[in-house]
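Every protein chain but one is kept in place in this view of the complex.
Moving on to chain A:
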Amino acid sequence: MIVKVDNLVKRYGNLVALDHLNLQVNAGEIFGLLGPNGSGKTTAINCILSLLKYDKGDIHVFDKPMSPEAYDIKKDIGVVMQDVAVFNELTVHDNIDYFCGLYIPDKKERKKLVDEAIEFVGLSDYRKFYPKKLSGGLLRRLNIACGIAHKPKLIILDEPTVAVDPQSRNKILEGIVALNKQGATVIYTSHYMEEVEQICSRIMILDKGKTIAQGTKDELKNMISLGEKITVEVFDITETQLKEIEALPHITSVIYDGKLVEIRSTKSKNNLEKVLEYIKTEKISFGKIYSELPTLNDVFLEITGKELRD
């Protein structure tokens, strides 16, 4: 077990930030911590890293108890925090070299690692640039390089793509997958469900400091009743027709916003076919029609009754 958290409780005054959190991260996986802002993701990470005091619980990393003086554990952890933490007075190369040097004292070995990290995040053309000259996306990449240059066994990334352009975001996500393929175990926190869905092998969904669900993305989606979401662009539809669609087998709800009809159904075969058949029979003129499988947002919505991005 790479990380094991048992019954972790963290309070800020009367606010319970983490409520008996249990978490296990296995070697080689990309473990996603998903939840809205304020759900306790970063608090959990800071507790795991022994930065924060907590009220109750046990934390083990690499099967050893974690503490601020656990240098033998810390040397194998790489952390990329949400906020960029680099020196504006140092170049890209020097920033990476400085932070890598806190883990790797040997200069020769460090030089190789720093060069590899620069190459890995695609900053080779910017080695001598100062952070102020970098765009937001490039700055994020530098932040990542500073956290992973020493080739840690466990990499913790806390919302590394916040305020990043799509191109850099993809580059970052590809990089995380590549690091994982190279052997690193990854803990990835985000409130972007698409990212978590895209790269994580196992996901824990947090809300108000509590675990509300965990498993692979398929396991999570199987936990809910929603099987399919069909959206139809219609030009004219009556109230009666909407009610008749809702009365079709396995259909659970129909919402019409004046342009699009959103039809939700439980898990069943041929839902789309039945809806199409009805539309044809009723000669309802329509534009686009598409079907979606449930997302993690649907999982969150069904369990908590609110949107993930609330």
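Note that a contact is a pair of C-beta atoms (placed from the backbone, for glycine too) under 8 Å apart; a residue touches a chain by one contact, two chains touch by 3 or more; residues count from 1.
Everything that follows uses one rule, which is that contacts and distances are computed from a predicted model.
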Record-based protein name (UniProt) of the chain missing from this complex, from "TlpA family protein disulfide reductase", "Metallothionein", "ABC-2 type transport system permease protein" or "Carbamoyl phosphate synthase large chain"
"ABC-2 type transport system permease protein"
Going by the contact rule already stated, which one of A:Phe31, A:Phe62, A:Tyr103 or A:Phe300 would touch the omitted chain in the full complex?
A:Tyr103
Residue, one of A:Leu49, A:Val186 or A:Ile212, that touches the chain absent here
A:Leu49
Return the single residue from A:Asp63, A:Glu89, A:Glu233 or A:Glu307 that touches the missing chain.
A:Glu89
Of A:Val3, A:Leu18, A:Leu33 or A:Val79, the one touching the omitted chain in the full complex
A:Val79
Residues from chain A at the interface with the omitted partner, ascending:
12, 46, 49-53, 67-69, 71-72, 74-75, 77, 79, 81, 83-87, 89-90, 94, 98-99, 101-103, 105, 146-147
